[in-house]
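Missing here is one protein chain; the remaining ones are kept as they sit in the complex.
Naming follows writing order (A and B), and every chain is counted from residue 1.
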Amino acid sequence: MASKQKNVTPEQQKYQQLQQKHEKQRPVLKNCIRAFFVGGLICVIGQAISYFYIYFFNFTEQNVGNPTVATMVFLSMILTGFGVYDRLGQFAGAGSAVPVTGFGNAVISAAIEHRTEGFVLGVGGNMFKLAGSVLLFGVFAAFVVALIRTLLSMWGVL
Amino acid sequence: MLNIYRAIIFMSCLFLLTACGVNQQTKDSQLTLMKTTNPTPFVTDHHKSNKLVKQIEKDVSSFPPIYDVAVVKGKKDTLVVYKVKHLHRFKMKKIEKDVTAKLEKKYPKENFTVSSDYKIFLETVRLNEKMQSKDISEKDAEKRFKEIVKLTKDMK
């Protein structure tokens, strides 16, 4: 924030102080508690689904993640389509945005939003409007970590 | 907003009900991932004594982070599966290494397959139950055992 306010005149500064008095802050603690419970609930559902796959299908703990993630994303797709997920998001904040369901929601909501512009330019071009940066920086971060690890093991540290 | 509260309450009721509704007399295997089962170690070939596997179980149980152990001995392989206490799960790889090292040192003749995977544990318990109730012939048990070992190997 500090960098944005480099060039404020005294008049602007005075107003901003006055405005701050009226501005409602985000209820951080309340949001954290809600995020904790809703995020936890989503993870419990995910755990239940992964147990389901372990019990009834031939998945081990190592590879049960794949079908579980697919199922969770599918569920969040359905909820997004029915217009429930954005309300959940308003309630839970990070609790519904951080789990993989939030990623599914980001992709699907953009796809729904832009389907009126056609399948190629609309859905295709905008689907990763929000999730694209997650993918890019996720892949980049993974690359950096892998690079560090490789170098460390080359030098015999690990 | 109200709807969301209602949905959350509904979900929690659902979870509570399903948890309480579970029949107490169900087989161990149905709940094996949620509670400590401690299945009796067994050997697929009933002519052999199960003294050895009992000893192995004791050895593995002596590791403090480990709390639930299942041991099965087939014709060639010996499968050791265990659960690790929650906070020690960060050191899973090290524990597995230690267990393998200890077992191989103590029983150099045996061919160990060590795993901490829930799936392997579950399948082991299921096989154990079938053996106890004699639902399965020895040949089939050995076959199933080999499948489980194969599944363990596939993961690595």
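Please note the rule applied: a residue touches a chain if its C-beta (ideal position, glycine included) is under 8 Å from a C-beta of that chain, and two chains touch if they have at least 3 such contacts.
As a working rule, contacts and distances are computed from a predicted model.
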Options "Stage V sporulation protein AD", "Glutathione-binding protein GsiB", "4Fe-4S ferredoxin" or "Thiosulfate reductase cytochrome b subunit": UniProt name of the undisplayed chain: "Stage V sporulation protein AD"
Neighbouring shown chains of the undisplayed chain, as defined at the top: A
Of A:Cys43, A:Leu75, A:Ile112 or A:Val134, the residue in touch with the unshown chain: A:Ile112
Residue touching the undisplayed chain, where the options are A:Val8, A:Ala70, A:Leu121 or A:Ile148: A:Val8
Positions on subunit A contacted by the hidden chain, ascending: 4-5, 7-9, 11-13, 15-16, 18-19, 22-27, 31, 80-81, 83, 85-90, 92-94, 96-97, 102, 105-106, 108-110, 112-114, 116, 129-130
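FYI, only the chains that are shown with their structure count from here on.
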CA centroid of subunit A to CA centroid of subunit B, Å: 35
Subunit B - residues contacting subunit A, complex: 1, 3-4, 8, 11, 15, 33, 117-120, 122, 151-152, 154-155
Subunit B-facing residues of subunit A, complex: 37-38, 41, 44, 51, 54-55, 58-64, 87-88, 91
